[in-house]
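All protein chains of the complex are present and in place, except for one that has been dropped.
Presenting chain A:
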Amino acid sequence: MTVTTAAPPSPAAEAPARGPRRAVRLRRAALPYVLLLPALVLELLVHLVPMTVGAVMSFKELTQFFVRDWGSAPWTGLGNYRVAVRFDAPVGQALLHSFLITCGFTVLSVGLSWLLGTAAAILTQERFRGRALLRGVFLIPYALPVYAAVITWSFMFQRDNGLVNHLFHDQLHLASGHPFWLIGGNSFAALVTVSVWRSWPFAFLCLTAGLQNIPRELYEAAAMDGAGIWQQIRRITMPSLRPVNQVLVLVLFLWTFNDFNTPYVLFGKSAPDAADVISIHIYQSSFITWNFGSGAAMSVLLLLFLLLVTAGYLIATTRGRDADA
């Protein structure tokens, strides 16, 4: 996002104004706010009000008895937060477990998605027969509606009639027996697989767009100097993609960390312990136990964590970029 210094409104537009100049200037000053008004009202309605209510909720003991009339729920101060971060008690322990699972899941999924997206983007940079078709194919996972795609994966992961066990045990003989994939320890691997399948096309799309901005002369000059193709990729392509990567990795991180749709459709209402990611965890502790105050407190903690990570990430990467310039 660029924020440039104020450009004065064009004098040409001001010239034909015959009326009093002050009214014109006032109208001009008000114009951006008028344009923004609908967006501001909606932002207020769908973001600011719910967030304020959410913050207030987190200080209340909001159990099922108060859902229909939340004003009458008793205040509990920092009680909900204290319960959430008491890591030696069951609630806090479960939250910490879920948080760590989410971190591991996010790092793996973002890393692999980035890797596959980068490989695909670089390998399709040069023209070859079938490239356009292949690009279309790569984007299909991204274009499919989440639930349709993830339901298909849950069918593939079925123990007795699924593709995964058939392929790895019956055909490739890589696994012994037919393990469960959607319950127990394997569910983590299943979740990472589906998540990577869904998000690498986005990395591919962004990086393909980024590659188009690299001037061809750079490669030609490098080739003249005797650089081979791998060297060109390492010396020219990768450094040129840094600005794209900066945004891409952050966006992938936030999406993956907050992803609810994939685990929810894959596992149903109660995710297995090994794949109990944070959004599912908060959802469950709110809608299954009907304890909204506690869920709101966990959401606030989650938001604080995300803000901290994002700010740290932006400071770290932008400073590195400035040093380069």
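Methods note: contacts are C-beta pairs under 8 Å (C-beta built on N, C-alpha and C of every residue); 3 or more make two chains touch, one makes a residue touch a chain; residues count from 1.
Definition applied: contacts and distances are computed from a predicted model.
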item: Chain not displayed: protein name in its UniProt record ("Cysteine desulfurase", "3-isopropylmalate dehydratase small subunit", "Carbohydrate ABC transporter permease" or "Xanthine dehydrogenase family protein subunit M"); value: "Carbohydrate ABC transporter permease"
item: Candidate in contact with the missing chain, chosen from A:23, A:78, A:175 or A:209; value: A:209
item: Options A:26, A:51 or A:315, residue touching the unrepresented chain; value: A:51
item: Candidates A:84, A:190 or A:296 - the one touching the absent chain; value: A:296
item: Option from A:26, A:151 or A:288 whose C-beta touches the chain left out; value: A:151
item: Positions on chain A where the hidden chain makes contact; value: 1-3, 5-7, 10, 12-13, 16, 29, 31-36, 38-40, 42-43, 45-47, 49-51, 53-54, 57, 62, 67-71, 116, 119-120, 123-126, 128, 134-149, 151-153, 155-156, 158, 160-163, 165-166, 170, 197, 201, 205-206, 208-210, 212-213, 219, 223, 228-230, 232, 244, 247, 251, 254, 257-258, 260-261, 264-265, 279, 282-283, 286-287, 292, 295-296, 299-300, 302-303, 306-307, 310
